[in-house]
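Only one protein chain is missing from this complex, and each of the others stays in its spot.
On to subunit A.
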Amino acid sequence: MANPLARVRATRHRLKETHPLSVLIAERLGLSLLLLWAVSILIFAGVEALPGDFAETYLGQSATPQAIANIRADLGLDRPITTRYFEWLGGVVQGDFGNSWASGAPVTEQITKRLGNSLFLAFFAAAISVPLAVGLGMVAVHYRNRIPDRVINVLSLAAISLPEFFIGYILIVFFAVQMGVATFPSTVYDNMSWSERLAAIALPTATLVMVVLAHMMRMTRAAIISVMSSAYMETAELKGLGAFKAIVKHAAPNAIAPIVNVVALNLAYLVVGVVVVEVVFVYPGMGQYMVDAVTVRDMPVVQACGLIFAAVYILLNMVADIVAIVANPRLRHPR
């Protein structure tokens, strides 16, 4: 009797011959789930390793050994770490992140609202930065090594070189304090109108756009230049095709994969990297929620935020991987 592992391997090999695309995508999905599980362990262990705990922080000056022990027992912290981990994991897979220690309210409810706010901000930043970056990348290629290309390069590099909190404060100083045209702080409420909301997020959106623009722009430029210098573009030119036709038909299909990859990475950064920007602009998103929770050692909230950030990051990278796989004719059409 062949051992089961060998049988799985043989099946995988056979499937890879007949359906390489489906197998690769399934593999990516499986790996992503595995990665997410590993991250959940890391987050739990990391939070556990933080110095100080909720009981001490919560009680502050009035902490007596007895009071601390009481709170720990209330929260179930006296039980072994593995029990608590699996209990937490069991809840998470059912969509229950537990209750906040500080407020007692369910974490899931709180996070849904906060995540919505963060995604709102990230969406507008992406809607502006992705077309802008791809467009600027194309302009840079068109004026390659000439003044417009250099200007675009230098400005976008300058923007990425400054830390986002610095850009944020500079924008606040100029647009909110000196010129008074922008809203600060960027706090949003439930009963705000759309226009008020948009006005509130103008500055944080601008900050995020400046931070992610350079990376995407430069990658677009590099991808297009690399494709344009390939032999098949020369073939297209020697076939007498016009420049526009050659780019649309011969360059674009081959430039998509690398561009999508860097766009996905930056979208992930938009969601995950907002922590600092949200704090600077006092924006009630996931980032600020997490920072507040860390200060008071509100572990269920920290764990939930960490896990959701990780999930977003992994998801977007997986999408980028899959797009790259699908865009590759060698995988779409096996020999």
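Here is the rule we use: contacts are C-beta pairs under 8 Å (C-beta built on N, C-alpha and C of every residue); 3 or more make two chains touch, one makes a residue touch a chain; residues count from 1.
One rule holds in what follows: contacts and distances are computed from a predicted model.
Visitor: Leaving aside the chains you can see, what is the UniProt protein name of the one that's missing? Options: "assimilatory sulfite reductase (NADPH)", "ABC transporter ATP-binding protein", "Formylmethanofuran dehydrogenase, subunit A" or "Ring-1,2-phenylacetyl-CoA epoxidase subunit PaaC".
Guide: "ABC transporter ATP-binding protein"
Visitor: Which one, A:Gly30, A:Pro163 or A:Gly242, makes contact with the chain that was left out?
Guide: Touches the omitted chain: A:Gly242.
Visitor: Pick from A:Leu5, A:Met179 or A:Ala231: which residue touches the chain that isn't shown?
Guide: A:Ala231
Visitor: Looking at A:Asn254, A:Gln288, A:Gln303 or A:Asn317, which makes contact with the chain not pictured?
Guide: Looking across A:Asn254, A:Gln288, A:Gln303 or A:Asn317, the contact with the absent chain belongs to A:Asn254.
Visitor: Mind pulling the subunit A residues that touch the left-out chain?
Guide: Subunit A touches the chain not shown through residues 230-232, 234-242, 245, 249-250, 253-254, 329-330, 333, 335.
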